[in-house]
Each structure stands twice: as structure tokens, then as C-alpha cells.
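Pasting in a structure now, in C-alpha cells, and then I'll have a few things to ask.
A single protein chain has been removed from this complex, and every other one stays in its place.
To keep things simple, chains are lettered A, B and C as they appear, and every chain counts its residues starting from 1.
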């Protein structure tokens, strides 16, 4: 089958022929890929930026936002049937450790992360994962368009869940970055909180995009990253939470200044650093919350919101054969919403 | 009356004669000081280190850890009587804003902070505060020895309350810094959680001090700030929470590395900076929690624990007249536990 | 001034002339009433049904859902000005007890409850209350139409806040009773949770009323109180929470059967009893949550949702002079939404 694989860092991945995956363990599942989302993390992987964190063996197949249909199941799997439409949680977890048993499966110390840590991902025709990673979709669902929710939407969900305790009617939440993650985050904040949502955008078309998905207010980045506009909107008090989907350059420092006393700066975008003066953190009772990918349960909940029509996602499809070009479009910021690779 | 006042930064404060405070508003209260704790923040104030955060007008009287007896009450105060032994919450809050009404009085936007922000504090014979700042003690209590709880103990309480949600039976909490705050923090962690408490000490006598107040394990700072010892004690997973009472030099960076995935780094000590790589914060689901002074309710709870004998504090008394020498002893780290100034 | 007062239980209240209230304490406030909501509790009071719980001295003026304008303030009140439009929290609380300081002012052991416990309420031209009970409205607001939120809406808010932890995307909440409280509860559930809201109605026009305010599903009471319809809608699992706004007859027993394992039965309506078999409560991990009126903070939040246009309330105005007739209309269930008495 065809697969898009990284052979060397700083080089474009190549589309090559590889053997189809096979069932090895009783809980293994083979999924026929309907769509695989392109994530900025894929660009970081190609540039070697995740090598230190995950030490993947090269070459490996990219793709950690996957959806499709059950193709084959291991002997121990009874609740999934061939042909079921499914979306795949990006991690493979053990099911027996304390973290897995408490529902915090993302803290499983022996987790696998196909498409990132060296296990083969979903930029391919078929992919192997575990039954524990499979979320069944409603019969008749088109899985391809949901693929980006496996990571982008799920990351938003986990971040928004952390924001919920900082909100009440009258609260303000700022979302910095209006793209693939941002437009979903705005909708999730409305679904799960009563907060007013203020989006910070860099360009007029992004501002329009944010409004289309429900931002109550949109402010432009300007010279201070939107700081003064946010302070004006909050009577000088600051926002209850600031969700940073950019995480680079001056953004973290600007974002932290926007947070009200006792409020939260929530990190999802990455690349840069946050430098925190401890006296400031204490006087402001500041909370800085790194936010990983979400749990299996959070993916189930996200799919439920999608099924109810409470969140709508924007995406653009590319044939799997055009993966290299599609990655380039994403790198140049030319895709509004999310790019999805669709096998032949 | 006598009062210890800061006249210029970088100069020792002076003991001078000032008029006694008088009732101005219906909710005002005059307290006869029994004892006033010396805090490292006093040293920071003298060095001008809090000028940017609080802009106090000089000269002003130091002292934000105060306890004593009610001397006089305003016309609107009916629940306090002359002679009642009391401890004073360090802040004066309005009682009507959203923060005050929700019990988060420390986020009151118009709060006053006697001894710190230019209002006169308790290094004196008498002090004015608000009825809202007064916690009544049990009849017959000696207020002087409790004074340090007004800030040191209360700061511990607020920090430990934030740690509670990160703990369960089997958890490990690390306390970095074994002094006036540390020995109370260890006891509060035992009172409020089922976690194992590991103290990080710099010197053998501090290690012994930590053990005396209940540390389950003590590790020495060594060359890595105790990092490898903590990792050994936690099977390489890291601590559920790390309480940093030092907050300077290499400590913040070392402390953050000790935190397990999804765990918390809680900031109480200050002076330095924490530099956080955002990719690390995300991959580790890291929470960084700045922790201010506690609320009025937390001070009530702390006094209840003291009354029940669940926390014991170590302190050393100095006459108010020796305030300058006493401040110097604290600066040199020669006081084990907490120093208390006692008027003539 | 005119006031509607209860002289004897089981007799209609009478409209009589009484002296205008005057400032007594520094924190007292006199409010010119714009509107006073009629509550079923008023009917219970007239029938003597709250005598055992509150022991009011007769005669007293009814009215615990009040809004108007500041007429006069005591010497200790600086944050309110004559003419400010305001809504009044129904309780008068002390501000110094542990409950008040923690934001749970409704648990204040010395609270007063004008219109219920013998203190004079707002079925009058003027009313005295405490500055602590006053929530300022945005300039230019018409207070009269908001009056029912002081109790009806606030009770919904407190109940919905208790329901929040039982919900997640995919949850179902059942609201039994579609009237003055019900139509607000439906909107609050949508504002604060991602749950599907199922209303149980007794008549087609009530069903239509529920749909108008956003019920996702409406089921009719039928012979089983809606039990089988709710079980069908939840695949036989039951609802995550059932909010009982009726609280009488067979309703509590039917409501409890609708609750899923680990879910909550939330009591707001009253008059009847719930009989709980302990073995059933254990096997079902059942939570039964009595829900009082809300806190001051919850009333502030409710007014914020109103200001943002997220909740809309249905009401019908009656002149204060027609209070007796209006009470009768409410008793007969002829008022859709909430009845409001408006002084001359």
C-alpha cells in the first residue's frame, strides 16, 4: 500500500510502497483510512523538532489524526465489527496502569503515539492500532471530514475542559490564533461555558473566520498582541483565561499580561518559551496550564457534540498522492481550517 | 507610640514615635499588638523590591503578620468586643465586590495591605484595620505566638489547598525549603492530604528540623537541587506536586523537572524566574500555580487546626526595640522557624 | 404607603396603609419598588405552610422577589447612589460569619428573609433591606421585569449549578414542570452545560412553551410522569440529572426512577415527600440534592446572563392594587411564566 514516510529530517517526506499492517495482539485493530488530518506537528516532525521529546526511529509513516472503517479485529475484540465507521484516538494506551484506570489514559507511561513516535501513522491506506483507541461513529457517518478532530479538536477539548473551572456567567476567555484549532475552540467554549469569547486575529480574513464560528468579539494582534484591546474589553481587569494556540515569539509574554488575577494562561501552541517572574506569578495568583492532547473520553464527548451539530469544522481535502504539496500549503498558512489527506 | 518605619530603601528602618491610630470608618478596628512576625518580604520591602508591585508612600510602618487584642471598634461593629484576642488577616478588603462576595477576598481590586503598600502595619504598639480582617481567637489564647500564621502560615494554607486536588493516597509532594514556611507546610500537607511529604533541605540541621515536623523523607539539595533523589523516591515518575518556598536561582528549573506528568509546580518563594519551554509544558501536561496569600476563610481554618493542636509552629521572640537586629538575624538565616517582634 | 399583608393564615391578604420604612443601621438601604414577583411560596405562606419552618409574626408584608431603585442609603454605604436600578437578593445576611465569608451567604445562621420570615417584603411601595442584598443593574435597566429573577431565577441558578458536575457532552437533563421556574431553568441549562434538555409537561400549551424556550425534547406527563418516554430517549439508561420543579404527589418517586446510575435528583419544588429505599440508593449510587435559593454571587451571574440576552423571561404585570386577584390567578395556574405586581 501507499504511505507517506519521513526518511530524514529537513527533507520532504516521500510516498512509498509498504506492506499492509497485520494483526499481532488480541486487541489489535486494522483500520482502512478514510482521511488523515495534517497538523503543524507534522511540520515540526519533519524539521526534527520532536526528536528530543519522542526519539522516533526513521523512516516512519506520518499521520496522527485518523478516521476510517474497521477492516479487521484481533481475537479479543468483540465490540467492533468490520465496516464500522470510526475515529482513532491518537494514542495507544495499556489499559491497566493507574493513569488508564483513572481515565487519564494520556498519562499512561507506556503509551504509543503512531505518526509521531516511530509507530506508523495514518498517511497511508491502512493503519494498525488498538481497540482501546477506537471511537465508534454513528452508522452512516463520513469519517474523513472528522479526522482532524482526532488531534486538533481533541486538543481543544482538553484545553477547554481546563478552562471551564475559571469561568462563570460574565467571564471572558481570549483565544489567540484563529485557524484549524481556533475555530473549534471558539465553538467548544460556547458549548461548555457561559463565557464571552474574544478571538485575537492577525489578518482581517482570519477575524471574519473567527466571527463566522461564533467569536463574540475579535481584536487584531496589532503591536501589543491584542493586549490593550483585551484590557479595554475587560474594564482593565483582564481575561479569566487566555488560550494560546500560537505559543511562539512575543505571544506567551503578551498572553500572560492579559490574564486577570487568579486567572489562567493555557498553553496549546508551542515552539517558544514563557518566562515567568515568580513575584508576578504570586501577586497575580497566576495559573499556567500546559495542555496535552485529550483523553479517550474527551474524544467521545467531542464526537457527541459533532453528532448534535454543536460544532462545525472547516476543512479542505487533498489526495494522499499530493501529501507533499498539501504539507507545503499548511506550512504557508494557506489553508483556512484544516487540511485532510484522502487515500486514492 | 513606637513604630518601626521604612524611610528610604536600602537603609535600615528606624524606630520612631508616631501618633496612635484612630477609628475613621464605622467598620474600623484598633488592635493592641501582641506580636508581629518578621517575614522575608520585609527584607524585600527594605531593599525596594516590592516598590514596583505596590508603590508604597514612604515612610510607612512595617509588619503584615499581626496578632493582639481588640482595643476599640467603630460604630458599625457589633461582633467584636474590647479585649478579644485576635489575629489579623493581612489584607483590608471591601466586602462588596464580586471577589469579596465569592470568598476570594484576596482578589478584591481595592484591597489594602498594611505594612506593605504604604498603610501602617503592626511593627508598633497599636494598629488600625477593618473588622473584616479580624479573626477571633479562643478566649485565653496568647496571640503573640500565632502572629506568623497571619502571613507565613496563611500562605502555606493557600498553597496546600491548591495542591490537594493533585493528591490521592500514594501521591508524593515535595517541599523545597525548610524554614518558617516549610515546617508549617509539611504539617498542613499531612492534615489535608494523604500524600507522602518529601522535604528538600540545604543543611543537616534543616533536615532534622523537617523531620521533627513530620517530613516522611528528607533529601539534601546537593548539586541538582534534590532532583535525582526525588526521582529515585518516585520510581522515575516525579512528584505529584512540588511546593517551591525558595523561588530563586536554579531552584525553579530544578523543581519543574521533578514534577510528574500532569502534576503541579506551586510557587510561593520569589525573587527569581521560571523559564518554561512550551513544548515541555504541553508534553508533560504541566501546571504552574502562582500562589498568593490565602483568604480570610483559610485563616479561620488555619486557626482551627492550631486550636486542635494539629499544627505546631516554631518561633523566637524579640523585643520591638530590637527590630533592626532581629531583621538582620532573619536576613542571615539564623532564625529557625519564625521571628516575632513583641512590643515592650 | 400601600402594602399587601398577611393577617391570618387561610385568609386572603389585605392591602393596607403602613408607614414607610426608615434607615436604622449604617448598612441599611431603602428601595423604591418597581416590581415584585408572585411566587407559589406566597400561596404556601398564606396557607400557613411555612409557619413551622420560619415562625413569622403576623401581620407581615409579602414579597420576596423585588427590584426597584435606591431611595436612600445608610451612613456606611458608599457604593450605591440614589436612583440606581437594583434587584434585591431575597436574604439579608451578616457578612461576618463563616458562611458569609466563604460566599455561601445563604447558610448564614442569622439571615433574614423579608416577605417570608416576618420582616416586611416588597408587595409595597418601599422596602428596607441591607446593602449586602443589593445587586446593581446596568444604567437604564427596567427593574420591574427582572423582579422574578430575585427568587425564581435565582433558585433555578443554584439548582443548575448543582447539576453542572453531573453533565458532559452527551448528557441528558430532565426538567419536570414547565412554568415560571421551568422556562428559565431550560435556558440556564443551555447556557451552563452541553447537556440535552428534556422537559416534562402536563398540557400541550406547556409543551409548546417549553419548546419556545429551548427544550430539545418535550415529553408529556402521561400515566407514569414521563418515565417511559425519558427511558426511551436515554436508551434505557436514565437521565444524568432530573430537576423536579413540582415536588408533590407521585412526581418525586417517578423522578427518582428516571435517574441514571450515579446521577442526581435535584429538588426545587416542594409540598410532598421522597421515600428512598436505601438499598436502591446504594445500588444506583443515587444523589438526592435539596436545592435552596441561590447565593448573592449567583444572582450577579444571573443578571449578567440577562444583560447578555442569554435568558429571556416571560411575565405578566398586575397593579399592586390587584394583588389578591393576581395571587388567585397564580393559584389557578393561569399565568404562563411569572406574575409581577407593580405599584401604582
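To be clear about the criterion, a residue touches a chain if its C-beta (ideal position, glycine included) is under 8 Å from a C-beta of that chain, and two chains touch if they have at least 3 such contacts.
Since we're looking at a predicted model, the values are computed, not measured.
Only one residue from A:95, A:165, A:222 or A:333 touches the chain missing from this view: A:95.
Among B:8, B:168, B:212 or B:334, only B:168 touches the chain left out of the display. Checked against the hidden chain, the listed residues A:228, A:297 or A:316 yield one contact partner: A:297. Remark: the omitted chain is touched by one listed residue; of C:4, C:62, C:106 or C:185 this is C:106.
By the touch rule set out above, chain C reaches the unshown chain at residues 49-50, 53, 104, 106-107, 109, 237, 247-248, 252, 261-262, 267-292. Residues of chain B that touch the chain left out of the display are 168-170, 191-194, 196, 300-302, 304-305, 308, 310.
Annotation for chain A: contacts to the undisplayed chain at residues 25-27, 75-76, 79, 94-96, 98, 101-105, 131-132, 295-297, 300.
Here is the rule we use: only the chains that are shown with their structure count from here on.
Chain B and chain C have Cα centroids separated by 42 Å.
Listed for chain A are no residues, as none touches two or more other chains.
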